[in-house]
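Below is a structure I'd like to ask you about.
Every protein chain except one is present and positioned as in the full complex.
Chain naming follows the written order as A and B, and within any one chain the residues start at number 1.
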Amino acid sequence: MKTNSISLSVNGEDHTLDVQGNETLLDTVRHALFLTGAKMSCEEGRCGSCTLLVDGNAVASCIVLTSDLDGASVTTIEGLQVGGKLHPVQEAFLEATGLQCGYCTPGMVMSCVSILDKDPTASEEQVRTKLSGNICRCTGYVKILDAVRLVQQGHQGHQGQEARS
Amino acid sequence: MKPFPFDYRIAENVDEALALLAAEGVDAKLVAGGQSLGPMLNYHLVRPDYLIDVNRIAELHEIRHEDGVLQIGATTTEAAIEQSDLVRQHAPLLAVATSHIGFPSIRHRGTIGGSVSHNDPAAEYPATLLALDASFEVASMRGVRKVTATELFSDRFLETTIEPDEMITRITIPSATSTTHFGFAEFEERAGDFATAGVAVVLTMNDAHDQIVAAAISAFGGLYSTRFSTAEAALIGAQPGAEAFDDATAAVASEFAVGTDVHGSASYRRRLVRTLTRGALNDAATLQPAL
Partner (left out) sequence: MTMTDPTEWKVVGKSILRVDGLDKVTGNTVYGSDFSLPGMLTGKILRSPYPHARIVSIDTSAAQALPGVRAVLTGADTSGTTFGFQGVISKQLADKMPLERDKVRFIGDEVAAVAADDEHTALTAIDLIEVEYEELPAVFDPFAAREPGAPVIHDGVDGNVVDIFDYGSGDVDGALAAADVVVSGEFYSSPVHPVAMETHQALADWDAAGRLTMYASTQMPFQLRTHLSHVLGLTEGDVKIAKMPTGGGFGGRMEMHPLDPIAALLAKQTGRPVRIQYSRAEEFLATRFRHPIHMKMTLGAKADGTMTAFDLDMLLDSGAYVAQASGVARVGSKNAMTLYRVANTRVHSEVAYTNNPYASAYRGYGNPQVNFAHEVLVTELAEKLGIDEIELRIQNGNKPNTESYFGQLIGSCEYEQVLRKGRELSNWDEIHGKKQRNGSKVRGLGVASCINVGGGARDQGDSDSSGCVLIMQDDGSVTVNTGGQEIGSGGSTVFAQIVAEELGVSIDRIHLEQSDTDLMPWDIGAHAQRNVFCAGNAVLTAARETKQVLIEEICRQLECAAEDVSIHGSNVYIAGMSDPQATIPEIARGAHFRPGGQLIWGKGFYDPPTIKTDPKGYGNQSAAYSFGAQFAEVEVDVETGHVDVVRLVGTNDVGVAINPAGVEGQIEGGALQGIGQATTELMHIENGELLNSMMHNYGVPTALDAPPILAHIVESSEPTGPFGAKGVGEATIVPTCAAVTNAVYDAIGVRITELPLSPERILDAIDAQGEPA
């Protein structure tokens, strides 16, 4: 089958890829670019484990076909750190223990980043509503919401590092 | 699972999309945001040989208001509709209905044209557009025609009346006026799911806001999205309130075509739509047109 030549910027790095028609963005990041943070779980865009940012918007990458994304800018969990420093949402997830098995975590973090970028003062109810596409089976969401609250309170997360030593 | 292989053609403009559609016919599917098609491809429920991407066509991503009419391009995303001041002002029911669609990642990609073409009986848009008396521009190599929402959906589910070589390019909605009231109610057992049932209502009042001049009631979550003419007729000339609403509510519940499935029995769903209709009508009686 014919491929399409697609240019993508992924985590700030430009790529020109030969993309099969049936290749999803999740396939591309995991298998062409070896970024395995985003996960396959429900295969239908319902659970959010595959959430990535495309042009700043959270999307379910398992139901996005890469061939539609020529010129797009994609951010994965691997690209959240800047200069070796964790993103405040990542710091907060660590500090609040907003994770257990960790399988939903990359997608959950990406969704939280998107929510807070667009609406930094979202109420808990609004955050819960906007997170209804990210399913977690381990945490009951309690400490995930604690993490979001930490970010909103302007917490920088350095206490997290101190607690380790 | 990975979708079965297919060719992926990117249409640069509407003419190109129409030419591809005409050439590939029934083996081809149009794709915009892919939120309805994606799951079906992954689950191998559909196996098209060709996908025609219309998501890159700039002229289809727009929202305009002119001459008392709101026009929305078919590949406008649900997120854009939700955030649009024009939509909020001229078709507030659509803004409210949009906020109920799934969750943000769906709305960032899903398009109004995609949702309408897919016509899932549990989706918000077909029923909402029925209640808004929307009309649709349908294009093919043979020309452009206009269809009403009723003509488009016509008690179908998971398909519309458009031909395999046609595509929806524009959705047109008459603007709300100072006498337009609306209501929207849906019930989902779990947040972010398709609705078990939902109701959209548009009431046009007289200038004194004490008599109903025109009514539109539609429901989703049954076998197909549809209007309820008996219930609507019962409301014409009536004073908004419990007496008139009870009759309309009963008419909707009895006419609601619904089966029994994992979401519950037909009788339970009818009961639910009754409750939702009453809620939507009560909201319409009190809500002002502009949000």
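Just so we're on the same page, a contact is a pair of C-beta atoms (placed from the backbone, for glycine too) under 8 Å apart; a residue touches a chain by one contact, two chains touch by 3 or more.
Please read these numbers as outputs of a predicted model, since none were measured by experiment.
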item	value
Displayed chains contacting the withheld chain	A, B
Touching residue (missing chain; options A:N4, A:Q90 or A:S114)	A:Q90
Of A:I6, A:V19, A:L35 or A:L150, the residue in touch with the unshown chain	A:L35
Residue, one of A:L8, A:L26 or A:C47, that touches the chain absent here	A:C47
Interface with the undisplayed chain - residues on chain A	30, 35-44, 46-47, 49, 76-78, 80-81, 86, 90, 93-95, 97, 99-106, 109, 127-129, 131-145, 160, 163-165
Touching residues (missing chain, whole complex) on chain B	1-2, 4-5, 39, 43-44, 187, 189-194, 261-262, 264-265, 268, 271-272, 275
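One rule holds in what follows: only the chains that are shown with their structure count from here on.
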item	value
Separation of chain A from chain B, taking each centre as the mean of its C-alpha atoms, in whole Å	30
Chain B residues touching chain A - in the complex, by the definition given at the top	1-8, 10, 31, 34-35, 37-39, 41-43, 51, 53, 55-56, 79, 102-106, 108-109, 191-192
Chain A - residues contacting chain B, complex	1-2, 4, 20-22, 24, 27, 43-46, 48, 51, 54, 57-60, 62-65, 67-68, 70, 111, 114-115, 128-134
